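So that we are looking at the same thing, I have put the structure below in structure tokens.
Only a single protein chain was left out; the remaining protein chains are all shown in position.
Showing chain A:
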Amino acid sequence: MAISGILMVLFLVAHAIGNLHVFQGAESFNEYSEWLREFGEPALPHRTLLTLIEIGLLVSVVAHMWSAFSLWRQAKRARPVAYVTKKRVQQSYASRTLRWGGVIILLFIIWHLLDMTFGAVNPDGTDSTPYDRLVASFENPFITAFYVLALVLLGMHLRHGIFSAAQTLGQTNKRRERLLNITATTFATGLIALYLVTPVAVALDFVN
């Protein structure tokens, strides 16, 4: 859970930074997309870097889901009879929604790939440049709203996930706990903000 999560967070950081090319204009954004595919050519075959990243991500996603599924199954077995009355004391919204939030994030990722990578559900269709697809999607308020919602969920997932990963890897203690919590919140908020600037910029017509 922790290791696969960390790998995916590293990807998320790179992805967020890559997205910022959108502010340098259509050409730069599309060139960046090409560059990812042409990286290392001709020494390396076409799409080497991208394929490696894709394999790494796929393995991480599967490992993360498998761990989550076994935890869920264990938890179900661990409480065969439910409480009539059970109240929350400590748990945050983020930690409580981790499991279902994860499922929603998975559905979002599938949509996101169909939208931006393959163009299958994109208003501009499959025969368009990455930049066109991005602008076309975010000019639709419903798609934008869906993205914003999914990203906020992702932020909460990260908020608890970062703390939880540090716990799982045995890196927390009482002294670090406060700092860790502040770091997790700041990092999650910052990263999601970095992602959100793109749809907001399109919505406000800075990028068109």
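Quick notes on this structure:
We take it that a residue touches a chain if its C-beta (ideal position, glycine included) is under 8 Å from a C-beta of that chain, and two chains touch if they have at least 3 such contacts; residues count from 1.
In the analysis below, contacts and distances are computed from a predicted model.
Set against the options "ComF family protein", "Polyamine ABC transporter ATP-binding protein", "Tetratricopeptide repeat protein" or "Succinate dehydrogenase/fumarate reductase iron-sulfur subunit", the UniProt name belonging to the omitted chain is "Succinate dehydrogenase/fumarate reductase iron-sulfur subunit".
Across the entire complex, the residue among A:Met8, A:Ala166, A:Ala188 or A:Val202 in touch with the chain not shown is A:Ala166. Considering A:Ala75, A:Leu107 or A:Ala120, the position touching the chain not shown turns out to be A:Ala75 (whole complex). Those residues of chain A that touch the chain absent from the view are 70-71, 74-75, 77-91, 95-96, 98, 160, 163-164, 166-174, 177.
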